[in-house]
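Removed: one protein chain of the complex. Kept in place: all other protein chains.
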Amino acid sequence: MMRNRNILRLCSAVLAAVSLAGAPAFARDTVKIAFIGPLTGGNSATGLGGRNSASLAVDLHNANPASKYTYELVPFDDECKPNVGVQVATKAASDKSIIAGITHYCSAVAIATVDTYNRFGLPVVVWGAVLPEITYGNDYPEIHRVNGTMINEGKMAAEFLTKQGFKTFVVIHDTTDYGKGQNKYFAENLKPQGGDILATFAVPPDQQDFTAELTKVKELKPDVVFIGGLTPLGVRVRSQMDRLGIPAQLAGVSGIMSAGFLDGAGAAAEGTISFHNGAPLTRYAGGKAFMDAYAKAGYREDPDAYGPFAFSAANLIMDAIDKVGPDRKKVRAQLNGTKGYQALVGEINFDDHRQNIVSANVYVAQDGKWVYWPDSAYAAGAKKLPGK
Amino acid sequence: METAQLTGTRPAEVVRTQGLHRLLVAAIVALLFAGGGFLLHSEAQGEVIALLAAFVAIFVFAERLSAGRRAIALCRAHPGTVNLAAAVSVLAIAAVLREEHYTLLMMATVALFATAAAGLTLQMAFAGVPNFAGAGFFAIGAYVPAVLGGTGIPHLVVLLIAGCAAALLGLAILLPVLRTRGHYAALVTIAFGLLLRSFLEVNDVLGGPQGMKVPAFSLFGLSFARITEIGPYDVSFYLPYALAGCALFALAFFVVRRLETSFVGLAFDAVRSDEVAASVFGLSIARWKATAFLIGNAMIGVAGALYGMMNGFVNPNSANFGDSLIMLSILVLGGFGNLWGAVVASVVILVIPEKLQAIQEYRLVIFALLVIAILRFRPSGLMPRATRDLSALAMGGQR
């Protein structure tokens, strides 16, 4: 049974390779890599963007005649739920034909699954989860991460905002580990910079109405309202601030830096500041090519903020497999030693915890787009931030 | 037994037909389990669909044809044989699939959710006390080994403590649950579930939103996480969990069946179906409802503790309303009050969505439509509970 299926798979892979590469000189073996992220439910927009980007990377790689293997992406839905995450992680990791994985956007899921990958020895590259403990809380050689953690986002946020002359802050964060962590690292870094937090509101991530909290904010009159949460939270707070006539500056972490925020908050988004681990696509060497290929592939969803990271993680893995062959241990060793790898999101260098060293960048919403701060009309002085 | 009585055959033949019947029952059960095991293991979409179609066909056959109905009656007449055959089948499946991590993980998950469903059965199907916070009590169970797992208390005792903790926490809403009925009582438990989750999330004592790590279950000093071989065979470390889960379900099954067939079960039925009449006959409504609620929660808590130890972590998200509904769906789809139905429904609810990974973002919508279809066309569930048959008692108690 098993053997039959493998033969079938081999045949279909050969066929696929033939049809893709025109008339190749040799038949390539098929190698499977897993993609795990939220494909249904509230965080599916980012998850689907990541999946599309990873699948685009695989298609482009397969079309390249220099590729040694034909890669097949096996997507799994973790529903952003830790127990489902452990289930699909076990499924992917115990499937010997899967050589490596591009895993998780939700931090809670990523932290719950690290033990599973370690136990089964499946090398994975995290493409979106930002909780520091995922890489720094253990010493598992299987776990890598291409995106940065919330530590450098929080640090950058505190430094940048105080440098702009903002003194008083109110933090609204969601009660998930994501929001709580963002709050922690922002608050920790703000104190030495001389900023003052007037109030901190912890809210459930699915809360719709913030008028009660914001009325309190109105009373406190802070310079900045800082959001530690994801897009829906950011959109709601931004639109409801307008409704109550709160003039403060809105700033938020990478969770709100999405097309969804600009789209959702509409005109009110103008002037919102966000901090993200990546630089804008247009500043990357391959950014334009990625956008064009993505558009050409005709995906229904946008790549979203973390799509480029999923794309880079997929390429990193496929290049490693091309180099050392489809063997988990060898691939792991190859990934561990990644230094100076040129990826879509810039150079990837793993530190001793296999964490990519990235610095956060500042963005501002300008004319319906997220603009890299140094390039913006605000930095040039042509426009003024709403909170000033 | 009944065939013998009806036809009046001679003793030697009775023994022979009895043996034959038992054999037949065992074969049916083994066949069904083999199919279930295969479904659990299979990854090829074609195979999964063929198996599901086969199961639907068997269902239709069992309901529509007289031969099928006779087979069901036969199985009902020999519960001992069914249970024994089931136990043997489970062991056989576990032995065959001993190295398959994912299949064994799903098997353990099914067994533990079925155990929790047994607790809910006691509450909802027997005593008529709604509980929409099943996942909450399940999560409480998992938090207990997270706190006590490393203290040196034997893990079997920790499981018991987890059960007690879940029951104790249930005491907090016992009064409003007893004072209300129907949808009002349902809301009390829904509100409790939401409250519990939000409390665990905002309060940092139990790890806050990140939750806590749970140590692996160890029996007499032997940690399940370290088991990689038994005798000459390599095994998955999920094998002991799958076996422990099934053992736990067997225990729950035994307890619930004993309660059901005892005077307690009769009292539950009376309380559920007509409170006024039951109290006229001197039954204390509050006492029986409280009994069912506490025992049920304890069972859910124990199952949750083992589940947490298997997964290695627990967080507030495990206590969400959606997961409570999953448990409820198991109960309703399986057939209110039928524990074998709960097992079948656990497979449907927990395994099929995983088998649907190939359709990715359309999974949830297709799954929801499937559940609606079952509810719409089989309103009493896949395997409805048999009506209590007291005719034997009436005929002079020859049972």
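We call the chains A and B, going by the order they appear; numbering starts again at 1 in every chain.
As a convention for this text, contacts are C-beta pairs under 8 Å (C-beta built on N, C-alpha and C of every residue); 3 or more make two chains touch, one makes a residue touch a chain.
The rule is short, and it goes like this: contacts and distances are computed from a predicted model.
Its record in UniProt calls the unshown chain "Amino acid/amide ABC transporter membrane protein 1 (HAAT family)", which is the match among "ATP synthase subunit a", "Amino acid/amide ABC transporter membrane protein 1 (HAAT family)", "Carbon monoxide dehydrogenase" or "NADH-quinone oxidoreductase subunit N". Note that of B:198, B:223 or B:279, the residue touching the chain absent from this view is B:198.
From the options B:143, B:217, B:268 or B:336, the residue with contact to the unseen chain in the full assembly is B:336.
Contact with the undisplayed chain is limited, among B:16, B:70, B:179 or B:287, to B:179. The chain not shown here is touched by just one of A:260, A:308, A:326 or A:346, and that residue is A:260. Think of the hidden chain as still there; on chain A it touches residues 40-46, 48, 175, 199-204, 206-209, 211-213, 215-216, 218-219, 231-232, 235-236, 239-240, 243-245, 258-260, 263-266, 268, 300-302. Interface with the hidden chain, as seen from chain B, comprises residues 124, 130, 173, 175-176, 179-184, 186-188, 190-192, 194-195, 198-199, 201-202, 276, 321, 325, 328-329, 332, 336, 361-362, 364-365, 368-369, 371-372, 375-376, 379-380.
Assume only the chains that are shown with their structure count from here on.
Distance from the chain A centre to the chain B centre is 38 Å, each centre being the mean of its Cα atoms. On the chain A side of its complex with chain B, the touching residues are 5, 39-41, 44, 48, 51, 75-77, 81-83, 86-88, 90-91, 93-95, 108, 111-112, 115, 119-120, 131, 133, 175-177, 180, 202, 204. Considering their complex, residues 44, 100-102, 105-106, 109, 198, 201-202, 208-211, 236-238, 311-313, 315, 317-318, 354, 357, 360-361, 363-364 of chain B touch chain A.
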